[in-house]
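One protein chain is absent from this view; the other protein chains keep their places.
Then we have chain A:
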Amino acid sequence: MYAFDIERPTSLADAKALLAGEAQALGGGQTLIPTLKQRLADPGTLVCLSGIAEMKGVTSGPDGVAIGGGTTHAEAAEGLKDAIPGLAYLASRIGDPAVRNRGTIGGSLANDDPSACWPAGALGLGATIVTDAREIAADDFFQGMFTTALEDGEIVTAVRFPVPEASAYSKMIQPASRFPLVAAFVARFPDGVRVAITGASEDGVFRWREAEGALSADFSPEVVTGQPEGPMIADLHGTADYRRHLCAVMTRRAVRAALDGTGGLSSAGA
């Protein structure tokens, strides 16, 4: 780790001002801190967003559920239990308790790791990402591995989720990191079904349109046949073929869990 200064603003306005220069925003630090420890980044100044009260908490309203960008995974899981059980399940199975009590939804979405869980939930539900400057539809937000529509210094202040009729998340974990090797978030709305896949594609989280079409016509696991196209990630833990295969398996299982109302499945256990 290189030496750095840390600022702890308590308001969004102060955070914005501090981030105007060369400083780096720090959410829960679940990616940034390990990166710093390996001396792979030398940000000079970190602006810690965890002390900003207006960026925390889960609120339900007629238009859906809003989660503050600084809300931890554990707080989100608790706050979403009744409103969107499938998304609560996703949040409750991220990493381990230490990760869930430090990592934040805003940090995860801004980082856009191709194997992160939140991008699947956000894209699968068609969420709206609210920043200090604007609102961005999830379909426009994710632009490839570690790449989003965010400008430098732009802060994810909240995420708004519409409430689906049913949703679920099914995750096959990578044995070492316990990130998704492949995971699918499936959400059924009155006007159709959305399917978002994380962990699989070299382009990051994506919607599997063929599966969405078939499931919109008949929301049952059997209709999920075939495999998504496009370049798949290949690494030590999974070939491209294996990941492509898992896209369909995880989607079918998510549909089954949505129908059962269980919220989801994880290969890391209950």
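In this section, a contact is a pair of C-beta atoms (placed from the backbone, for glycine too) under 8 Å apart; a residue touches a chain by one contact, two chains touch by 3 or more; residues count from 1.
Please note the rule applied: contacts and distances are computed from a predicted model.
**Q** Which of "Carbon-monoxide dehydrogenase large subunit", "Cytochrome c-type biogenesis protein CcmE", "Phosphate transport system permease protein" or "NADH-quinone oxidoreductase subunit F" is the UniProt protein name of the chain not shown?
**A** "Carbon-monoxide dehydrogenase large subunit"
**Q** Just to verify: which one of A:27, A:204 or A:238 makes contact with the chain not shown?
**A** A:238
**Q** Which parts of chain A face the unshown chain closely enough to count as touching?
**A** Touch with the absent chain occurs at residues 1-3, 38-39, 172, 175-178, 181, 236-239, 242, 245-246, 249, 267-269.
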